[in-house]
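Our next item is subunit A:
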Amino acid sequence: MTWLVWRQHRAQVAWAAGALAVFAAAIAITGVHMADLYGAAVRDDGSAGPRLLDHLFDGYGAIIDTVHLTLLLPVVLGAFVAAPLIAREADLATDALVWTQSVTRRRWLAAKLAAVVGGCVALAAGVSALVTWWSGTPNALGGDRFHGAQFDTQNLTPVAFTLFAVALGLAAGAALRRTLPAVVATVVGYVAVRMAVGIFVRPHWLAPLHRTGGAGPDARLRSGSWLVKSDLLDPSGHAVGVRLAVPRSCARVSAQAIDGCMTRAGFRTVITYHPPGHYWPMQLAESGLFVALAAGLLAFAVVRTLRAEP
Partner candidate 1 sequence: MTAADATVAIEADGLGKRYRRGWAVEDCSFRLPAGRVCGLVGANGAGKSTLIRMLAGLARPTAGRAAVDGRAPDGNDPEFLRSVGYLAQDVPLYPRWTARAHLALGAALNPAWDQDLARDRLDLLGIPLDQRVEQLSGGMRAQVALAVAIGKRPRVLLLDEPVAALDPLARREFLASLAVLMAGHDLTVLLSSHLLPDLERICDHLVVLVEGRAVLADDVDEIIRTHKLVRGPESARRALARRHRVVDDDSAGPVASAVVRLQGPEPDPACELHDLSLEDIVLAYLAGARAARTVPDLALAGAGEGR
Partner candidate 2 sequence: MIPLRLDSGSGVPPYLQVAEQVRHFIVSGVLAPGDQLPTVKEVVATLAINPNTVFKGYRELEREGLVEGRPGAGTFVLRRPDGPRPGDLASLGRALDRWVAQARAAGVDDRAIEAMVRAALRAGGDEAEAIA
């Protein structure tokens, strides 16, 4: 089976190795540079606030975007490596060929799964390690590892997402037995689940904290927190909708003083947030969910394939 797995996946391995090498080089070079830049800026300016260093990494847009693009790695692996694994054999009818050689169907499936699941998870782990290391500097600068693309591409979650996407691809391939539908189903399913979990579940892994403050832009949160949402309450305690009725007393106040005026008028801002200490528990919780989903999907794919009748 080693020969067969290698022969069928050697092109994919070559592409992945090449891309990984290029990516790693770019990460290493820019990461070191950015760390140096940041370190120098901090020394020069004493206590460097985020505002001073806002434009420190302006020239690094390309690599920053590339790192954010690793958000797509799970779905790419799931749709283009995992989904065709079983579906293409069914498409070409070559499953009738390989399942009537001297290798049992179980052994065939085990070897294939071990290689693809193992390979994809290893790749995701490698990319995540690179991104996490590289992100040390931007995280220190922006304190933003807890939200959005950063949460999805550093530490544990990208590996769990990849495992989920791969399992989803295998399940789609096993169920649909045609490559194109399986690819589409994998992409659609992955996006749907990730969005649903991200929007409805993620804020609630741990109970978020609340803080009330004066009317105005985000209160000062510790670096590394995740601001889930911010609501402006009117003096009676109701959340203000789209149309803000500025009280007459503040109608002709200058832009700089409007916040103070609103606060004195009784407006409050309530923020919902997760402190930095919630980061790791939530990484574990969300990763755990996706690993559990992956396990279920893998089990389905295995059973379905072992019972298939080409």
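Selection rule: all candidates are chains of the complex that A comes from, given by their letters.
The rule is short, and it goes like this: contacts are C-beta pairs under 8 Å (C-beta built on N, C-alpha and C of every residue); 3 or more make two chains touch, one makes a residue touch a chain; residues count from 1.
Since the structure is predicted, the reported quantities are computational estimates derived from the model, not experimental observations.
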Touch-positive candidate for subunit A in this complex, from 1 or 2: 1
Residue ranges of subunit A touching candidate 1 (in the complex, touch as defined): 1-4, 7, 92-106, 309-310
